[in-house]
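Written below as structure tokens is the structure these notes are about.
The other protein chains are all here in position, but one chain of the complex has been omitted.
== chain A ==
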């Protein structure tokens, strides 16, 4: 790097001298590509920061951008990608924001007489490629973070434990059951049993479309754990297909009470609680 430090300086000089022009062109290209979805002033502020961090890095060829001298530009680009994700831009739009600087730089180099500058511009282009890929990576990382957050929220949202009678809880399970979700249900249900002092819990799986051995195992464990705490679980709403799967897989429900519908399960629980439901003559 020290060998061509002198030449690299030529490109740095060019970039410094023509900073305003380059930034203006860069912003112009990107703004046109985004078709007004991002404010020009905002882009300009962002790009000015990038540019300031970028110019001292001229001369690196972008093969390894994990060094300490790249910390600033990396954090800038990561922040930029994250905001792009939240604003709903595509990854290629985000990455091409970086690539778009090449065009004005090459135009500038074309007019320059010294032949070394072309080599330096190529190296600079490789550096930009590396940064473009970095935005791509940060973009997907940011998106994964969002997905993880959402699935956690979903986990919380979709597993309500409700009290439907004095001493009777109900857990209406909806959607696909996986081990993580059944685990959450299990813990929530057991905690609610203690909190409300309920001796009966109905696990209704009407909304569940598929059960595999692991999920069944988790359900059985929940029932056994509840039993250890002194409460009884009733499983209701098993779909015909699921019943077939359960039998085909050879899963034994043992002495666990299963009922066709939530209503049947509630009636059973009430009877066990000593509550009698009587139909009254309606006038």
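By definition in this document, a residue touches a chain if its C-beta (ideal position, glycine included) is under 8 Å from a C-beta of that chain, and two chains touch if they have at least 3 such contacts; residues count from 1.
Methods note: contacts and distances are computed from a predicted model.
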| item | value |
| --- | --- |
| Omitted chain (choose from "Xanthine dehydrogenase family protein molybdopterin-binding subunit", "tRNA_anti-like", "RsbT antagonist protein RsbS" or "Xylose transport system permease protein XylH") - UniProt protein name | "RsbT antagonist protein RsbS" |
| Sole residue of A:73, A:95, A:170 or A:231 that reaches the chain not shown, by the stated touch rule | A:231 |
| Hidden-chain contact residue, picked from the options A:98, A:186, A:208 or A:266 | A:186 |
| Residues of chain A (touch criterion as defined above) contacting the omitted chain | 186-187, 190-191, 193-194, 197-199, 221, 224-231 |
